Structure formats: structure tokens, C-alpha cells
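Only one protein chain is missing; all other protein chains are in place.
We just call them A and B in the order they show up, numbering each chain from 1.
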Amino acid sequence: MMGYFVRRLLYAIPILLGVNVLTFALFFLVNTPDDMARMQLGERRLTPAAIEQWKVDHGYHRPVFWNAAQTGVTQLTDTLFFDSSTRLFRFDFGKSDAGRDINADIAERMGPSLVIAVPVLLVGLACALTWSLAIAWLAGTRLDFWSGVLCVAMMSISGLFYIIGGQWLLAKLWHLAPISGYADGLASLRFILLPVVVSVLASLGGSVRWYRALFLEELGKDYVRMARAKGLSDARVMFGHVFRNALIPILTGVVVLIPSLFLGALITEAFFAIPGLGSYTIEALQAQDFAVVRAMVFLGSLLYVAGLMLTDLSYLIADPRVRLE
Amino acid sequence: MSDRLLQIDQLSVHIGDQPVIENLSLKLKRGETLVLAGESGSGKSLTALSIARLLPAAAQVRAGQITLGDTALFPLTEREMTKVRGARIGYIFQEPQLALNPVMTVGDQIGEVLACHLKLRGKARQQRVIGALAAVGIPDPERRAGEYPHQFSGGMKQRVMIAIALAGEPELLIADEPTTALDVTVQAQVLALLKAEQQRRGMGMLFITHDLGVAWQVADHLAVMQAGRVVENAPRDRFYAAPEHPYSRTLFAALPKLEPQAHTAPVVHDQPLLEVRNLAIHFPIRRGLLKRTVASVKAVNGVSFTLQAGETLAVVGESGSGKTTMGRGILRLLDLTDGQVLHRGDDLRQLSSEALRIRRRELQMIFQDPFAAMNPRMLVNEILQEGMLAQGIGGSAAQRDARVRELLVQVGLKAEHALRYPHEFSGGQRQRLCIARALAVEPRMVVCDEPTSALDVSVQAQILELLEELQQRLGIAYLFITHNLGVVARIAHRVAVMHQGVIVEQGPVNDVLFAPRHPYTQALLAAVPRIEA
Partner (left out) sequence: MPIPLLLLSDLAAWLLFGVALAYAFTASRREHLRAPWRRVRQQPVAMVAAVILLAHVGITLLDSLHFAPQAANGTEAEPEPLSVLDFVLTPLRTGVETSYSAPFALLGFDRESVLQADGRVVREYPRLRYGGAHLRDPAQRGADILQRGALGAAAGALAGLLLLRLLWPAQCRPWRRRNDDPAGRAAALTLLVLCVLAGLGGALATRYHVFGTDKVGMDVLYQSIKSVRTGLLIGTLTTLVTLPFALVLGVAAGYYRGLVDDLVQYLYTTLASIPGVLLVAASALLLDGLMTRHEDAFSSLIVRADLRLLALCVILGITSWTGLCRLLRAEALKLRESDFVRAAEALGVRGPRILWRHLLPNVMHIVIIATVLDFSGLVLAEAALTYINIGVDPGMESWGNMINAARMELARQPAVWWSLSAAMLWMFVLVLAANLFADAVREAFDPRTREATPSARPAGT
């Protein structure tokens, strides 16, 4: 068990290294540090000296992967890649290209992201489970059919429509919530209502259909027939047997998402002007702030790997057959 | 209270518009066992399911009624029916692996019945659960009640299912092929347990099986089903003495019997076709941080034997004895750990991969499940030509086509079957196709891995006949892997008995089967359900 998780942790290192190599290659393939300096400095202060100074300030004066000027191991270590990778692994994200402290920014913006993402996950799970369970119970009936139609229709609507429609209907027409924005503390409640409702609705159709399929798959299994042969009532068969078995894939599917909740939802945050990590990332991308993007990609990959490990752990807890070796 | 327990009158069940059970009537007395026998698809299981009203959604009862004691079952509401299931009817399914809920402890699965029907709670229930487990012969029931189904072996799982079925103290026990998934020695134990419990409790039992040998062991009465109808219904002794219906008689005739048979022994050459020396196949178990090999499963652990040209050597053993692994290892379909496989004097382990590839032409294989053994996306023609193409034999395309037609006729199919897909054939026909595929490269030796186990008895006999005929005509040697001792007696020249990765006894078939020396062979033979009429 412990061995398994230690091995998974060690396996994360080459993955994160790979991710770093990829992001570096992507950026430096087409964007030279000179380009970045020009972009950050703006047109007015643009002198060759200023560019050089900016590069030195942000560490971009060194070669990316291979320092031919050095000898021995330092050819590899005295490089931009090595330096920033080791710092990433120490969770020291340094300064953004625009000069702000990334660690502080992330710490500050994580809160709003979670305030939106956690309710979305929980409310969404509750709604989808209730709906799909009810409909699996009624499988084959007219209600099941129309629920299926509704789900497909809900899946076919663009997420943008949910957002725009929600803002227009709930905020502009009914004045139930502000169109966008964010406040700290309890005041945030007013602001999170709309994004949560919209995000839950946008993903509901797909989850309900998936969960329903899982429930029906379990219903077709032999142990369900056995449970009925024992004389259990429909409700006991459903909750005592089917639900518990179907919950395994559902829970593990949810668990893998939990770590990435920290990153927030890019589009939702951008639309509702929520100062979370999602909008942080988008702002950084639009400003071509490589340091921030690099940090976010690293963080995202790390959380993904953590999600995989959590999934394994949840399997271990939920399913007695699973042993990790 | 009359002694009639179960009465089925004029039952008809349809799936879609297709009748699957027609006008079926049966009676069962209290304390008696009625065996429903028949081949797959005859409607045995559906009959049992309609008693408990557990038919799949696609199946519809069109007519008839079923009475349990004095209760007509069909008019009951679903709610009333839940009080019948489990409490008055106990049900045992074929696959203990699938019928137990994998995420619920065994104790809870039994306790559920007690809670539901006997309203037992807490300690009293726990006591009963442990008692029930002990009654079906599960050692250390206190501890095992808290374990999950995957921690039990197949036979133990079936015992758990029996405990569940008996927990509600039913009047009627329905056992649907309860021993088919089990090894023969375990089968004997489970049958004995069922019979004992039935007699002790005075229950009626409806026992479904395809095996007339098993039927003999448990039956008071026997009903033979064919295509949704009961064709013969008689007391056991009368049935076994003189089956009346022609279909019953074909079932009898097809039954492989464990009797000495006269085999002409093949000529012994100086150099055997195949010689296996100290063959070992181990699968490593890797653990820990660096995935070091900490132990290994010794699937095959030092096996030696020879096989002459034109000879049949049967390898007998229960599941997990390593016989299938050995068969695959000999053909080098998996890596060998140790030992030698000498084919015509050459060690197959020493051959280069290309030399081995060419040598494969002489060593072929037939699989247990003819449904899985052919690529569903290829035409029969392509399947049969694949080996010829790989080996570069068979000449031009037209010659190969001609050869395919010839092969099809040789295995008892028609030449025009070449342009069909495997799914268009029945199980027996598919097994013939697999045989033809192996024959296409003109092998000298074929490993037959349980080639008849997935087939109905009547089809089994035909396939065995075909294999024998091919051997006589083409002089092919068979390494015949099976668990069915009746089949061995019929087809083998020599037998090797495998147990836990080693051969415990080998020799001429009549010696091993009728004068076994090793205790394991003796136990194995004693467990075979025999008809002593």
C-alpha cells in the first residue's frame, strides 16, 4: 500500500518534468525572450539596454536547455529550464513577468475559485444523483423517455448560452442576483448564486445520462436478480445493492476532479468577473505572462496527478475487491 | 395440507413473438426433488425464473398458472410476491461469482434475508448468520461472515449462496445449475450438501442441470425439456432404466461414459514427436517500491511426458491445476521458466523466433470457447487462409480457395460456408471451423484445450467423433486437455493427471482410470457423478 503510493509519487516527477519541458519548448520555440521583453516593456521604453536589463531581471538572459558556455554538469544546470524547474518543484513560483509575486497572487485568488467550484461540484452531484436514480427506477417508462430527451437537449446547448441566458434572465430580468462581480466574506453569497446555478445546469444533462447508464448497467447484473430472489423490496434492492455498486465509478469520477477545483473554471470566472485562479490564468495568457502560465500549468499537472492518486485511494476505500500493489 | 408443493399448469412464455416455453405443466411434491434436464436454450432456467416471477423484462408470461402450496403466484401483487421470494422459495443461481454482491460482506448478504423475512435484529441475527454459514460447511464462520465474496473460492461462494437461499427456511428450493461452474470434487461436495439439507428440512427442490450424471445423484423425478416443452417426465429409476422419448435417448447415447474402451495403441517410434522435460512456468508476483519479484505462482512446476505421432495424450485436472498454462507453454504462446520442449528433437526454446514461427505450422491449437476463438470481423475464407498465408503455403489464391472448400467438407461443413462470418454458425459448427483452421497448415500435433466443454452433450459427441476420425486419417497427435473424465475414456490412449502444477500420475488410459494408484486420481474418479442403473 505505502509502497504503491510512494511509487506513484515518484512517478509524478518524470511527468511534471515532461510537462515543464513541453511548456518551455512551446513558448521558446516561437517566442524569444526579446519578444517577451518587448511585450512587457511596451513601446515607449523600448531600448536594447532596457530589453537586456529586463531579461536579466527575469532570468531570461540564460540559455533555455543547454548552456554551451559552461562546462560539465553546469551545462545543464546553469540554464533557464533547470533553474525554473527546480524552483517550481520547491513551489517557489517567483515573480511574474509583469513583476508581481505569483505565490501571493495564487494564495489570494484560490479562495474565490473554491467558493464557486465546491458548491458547483456538490450541488451538481446531488442534483445529478437524485435525478438519475429516480429515472433509473422508472427505466423504460414514458417519463424515462422524456427525461432522456431533456438531457440530450440540455447537453446540446452551448455553455455560453447558459451563462448569457442566466445573466439575462436571473440578473437583468428578474433582478435575483448581480450580473457579475465578487465580494469577500458573506457578501459573496449574492455573487455566487448565479455562477453556481449556471454551471450546475450546464453539466447536468451529461451527468444524469452517464449516471443513469451506470445504474442500469448494475441493474442488469446477476446479483440484482439474486437480491430480488431473496424477497427484498424494490427500494432495498435499489439502495442496498445497486446504488452502492454504481456509486463506485461515480465517486471515483468525482474524486479525480477534486484537486483541480483549486484552479477554478476558466470561462465561468471570466464571464462572472470572479477574481479566482481561472480568470488569473486567462489574464496571464492574454498578457503573455509566461511565468504565470508556467506556474499554473505546473500546478494543474500536479493537481491532476494528485487527483489520480486520490482516485486510487477512493477505489481502495469504496471497493473491497481492490488492492493496490 | 396436501403433499403437493408446486404445480405449474399450461405455462407459456414468449420473448417478443417467439415462444420459449410452451404449454408446460409440472408437479412437485413436498420433500421431493424434481430435476429439469435439457440442453442450453431448452427453457429450463426460464421455467424456474417464472416460478419466482423473476423473468427478464423481455420475456412475457402469455398463459398458464403456477401454484405454490395453496397460493396461486401470478395473481399476487409485487409486494405480496416479495414475501414469497426468499421466505417460501429459495433460489440458487449458476454463477456464484456473479450472483453475490461484490461490495457487501457475506454475513450482511445472509442477514438481509433474516431481517427481511424473520425480522431478526442485532445479535440474534448475527448468531443465525454464523449458524447458517456453519451449516453449509464453511470453516471459521465468525470470521468469514465479515469477509467479502472475492475472498471465497468458487465452491465456498456456492456454499454461501446455498446459505442465503436456505436462510429464509423456504418450502421450495430452486437450484439452477448450481454445480456447473465448479470442479468435479467440489461438485460432489455441494451436491451432497444440497441433498442433505433438502432431506433434513423436508423441502421440495427443483434442480436444473444439463448433466444426466448429476441428475441421477439428486433426482426423485426427472423432466426432460427440449425447445420449451417437457418431452419426458418420469420417476428417476424408470427414466434411467428405459428412457422413452427419442430425444432422451439421444442425450443418453451422447453421454461420455466412464468405461474401459479398446484403443489401438499407436506405433512407438524411437524419437517421440514431442518430449517435454521438467517444464516449469512461473508467474512472478511483484511487490513493493521497486516491483521486485517476491514470490511466484508456480502454475506448472516440473512436468515431463512424451507424445508419440498419432497418439492422444489426455491431460486431466481441475481448474487451477496448470493444464491450460502447460498447453500454451508447450506451443510457446507464453514464456517458459525452465525445462525443455523437444519437438522432433529440437528444443523449441532454443529456436530463433523466425525458426519457431515456421515450426508453428506443425503445432496447432484448438480452444475451449469457439465463440471467442475466431475474429468476428473476418470471413471464414480469410480465417482458414490466414495460416497458409503466414506460412507461405497453399499456392495461388485459387488453390488456397480450393483448399478452404476441401477443408470445410473435411470437417463436415459445406464448401459454400467459406463466404460467411463466424457469428452465422452454431457452437458446434464453429468448433469445426476452428479445427479446419488448425488443419489448414497440416499440423502433426494439435493441443486441444477443452474443445468440447462449452458445447452441449449431443454436439460434444460429434466433435469427438470428428477428432478421432481426423486422427485416424491424418495421423495427428493430440494433447487433449480436459476436466471431463468421460471424454478421456473415450478419446485418449494415455492419460496424465495434473494437480497443482505437477503430473501426479500418468499411464495408459485404462490403467489410470480403472486402477488409479495416486490418491488424488482416486478422489477425482470417486467424485465423478455416475449413473448406477
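Quick notes on this one:
Everything that follows uses one rule, which is that a residue touches a chain if its C-beta (ideal position, glycine included) is under 8 Å from a C-beta of that chain, and two chains touch if they have at least 3 such contacts.
Everything numeric in this text was worked out from a predicted model, so none of it was measured.
The hidden chain makes contact, of the residues B:E147, B:E169 or B:E386, with B:E386. Within the whole complex, the absent chain has one touching residue among B:C116, B:L363 or B:L525, and that is B:L363. In the complete complex, the hidden chain is touched by one of A:L22, A:A104, A:A126 or A:L189, namely A:L22.
Interface residues of subunit B with the unshown chain, by the touch rule above, are 53-61, 74, 78, 328, 331, 333, 357-358, 360-361, 363-365, 367-369, 372-378, 386-387, 390-391, 421, 423, 434, 437, 441.
In the full complex, subunit A makes contact with the omitted chain through residues 14-16, 18-19, 22-23, 26-27, 29-31, 35, 136-140, 152-153, 155-161, 164, 168, 172, 216-217, 219-220, 224, 228, 234, 238, 260, 263, 266-267, 270, 281-282, 285-286, 288, 293, 296-297, 300-301, 304-305, 308.
Here is the rule we use: only the chains that are shown with their structure count from here on.
On subunit B, the positions that touch subunit A within their shared complex are 52, 54, 57, 78-79, 82-87, 89, 91, 93, 95, 98-104, 112-113, 116-117, 148, 150, 161, 164-165, 168, 286-289, 291. On subunit A, the positions that touch subunit B within their shared complex are 3, 6-7, 140, 221-223, 225-234, 236, 240-241, 244-245, 248, 318-321, 325.
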